[in-house]
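With one protein chain withheld, the remaining protein chains of the complex are depicted in position.
Moving on to chain A:
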Amino acid sequence: MGEAIVTDVVIVGAGPAGLFAVFELGLLDIKSHLIDILAKPGGQCAELYPEKPIYDIPGYPRVNGQELVDNLLAQIEPFHPTFHFGEMVERLEVLGTPEAPSFRVHTSGGEIFESKVVIVAAGGGSFQPKKPPIEGIEAFERKSVFYAVRKMEDFRDKHVVIVGGGDSALDWTLNLHPIAKRITLVHRRDDFRAAPHSVNSMRELVAAGHMDLRLGQIVSLRGEAGELSAVVLKGSDGEAEIACERLVPFFGLTMKLGPIADWGLNLHENLIPVDTEKFETNVSGIFAIGDINTYPGKLKLILSGFHEGALAAQKVHRYVYPDKRLSFQYTTSSSSLQKKLGVN
């Protein structure tokens, strides 16, 4: 375990609300680190609808999800935020006092942060792999059913069934092919949305007899004590068993609240209640902005997340600089703000 990263604020979630919070905090000389389970910034905007136009961002008659994210990244660039991708905040220790809070934040990747403030901007929660509704699948998880490939060695000399038609399924088919005993790719139709060159490589392997492609859906599992012996495939011509020791289903992502539920925060239907002056939770020093919070009249709009971040930053300033008075300034006229933005 390495040394703790010391920062003013840890922001949980790098979607639009978390990104813009960096800007509002930066104007007040507050430094932040962002942690996100995805491999890139933008949250739902980048993951679910990068190419969908959004029509209700003030000042943009029309902007697509990825453009908005790119613009936010350009906007916060002067404040040099540090991103930690592919990690989930697993545990949060409350240190300090309500008047002078501080926190220790532990991520799934083993990183530790020490901060004065935590801002939860986690949207609908963390993106986690969807599980197929196959009866009894839980008993096989982490032993012979995996929703991601973490250690390739787990698949060496095994007969592996991979399910899906996207890039994850095709990439792992090709990556595991050299070390697995046999790969069977299962997809519900003979049409793949993965990159064409990986689909072609897969088809070549199938044509040469080096792997199998089966069309249909997996309906049940066979095996004992978590060790898979076969899966049952339902295709257009009925059911058939495929003998195998590993199953890797790629069914996309869904949002789950995840470990946030265990941080001692009040929750209301998987949302975090906050006040509407500071957007602070029931724990002093932990704020919640964007889709994850709730208060009377809440609207789950990106613009609400921006507003909430701006107001939260004012109170965060009091925790980070207890002895400094904060005077309100405009970016249009304040030379000190313009200096921070690098435009003056």
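What we mean here is this: a contact is a pair of C-beta atoms (placed from the backbone, for glycine too) under 8 Å apart; a residue touches a chain by one contact, two chains touch by 3 or more; residues count from 1.
As a convention for this text, contacts and distances are computed from a predicted model.
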Next on the checklist: Tell me the UniProt protein name of the chain this structure doesn't show, selecting from "Multiple sugar transport system permease protein", "Electron transfer flavoprotein subunit alpha/FixB family protein", "Ferredoxin" or "Lactate utilization protein C".
Outcome noted: "Ferredoxin"
Item to check | Full-complex contact with the absent chain, from A:Pro61, A:Pro98, A:Pro133 or A:Gly209 | outcome: A:Pro133
Item to check | Contact partner of the left-out chain, one of A:His187, A:Arg246 or A:Lys315 | outcome: A:His187
Checklist entry - Among A:Leu34, A:Val105, A:Val145 or A:Met255, which one is in touch with the chain left out? => result A:Met255
Item to check | chain A residues touching the omitted chain (full complex) | outcome: 44, 48-49, 52, 124, 130, 132-133, 164-166, 187-189, 191, 193, 217, 251-252, 254-255
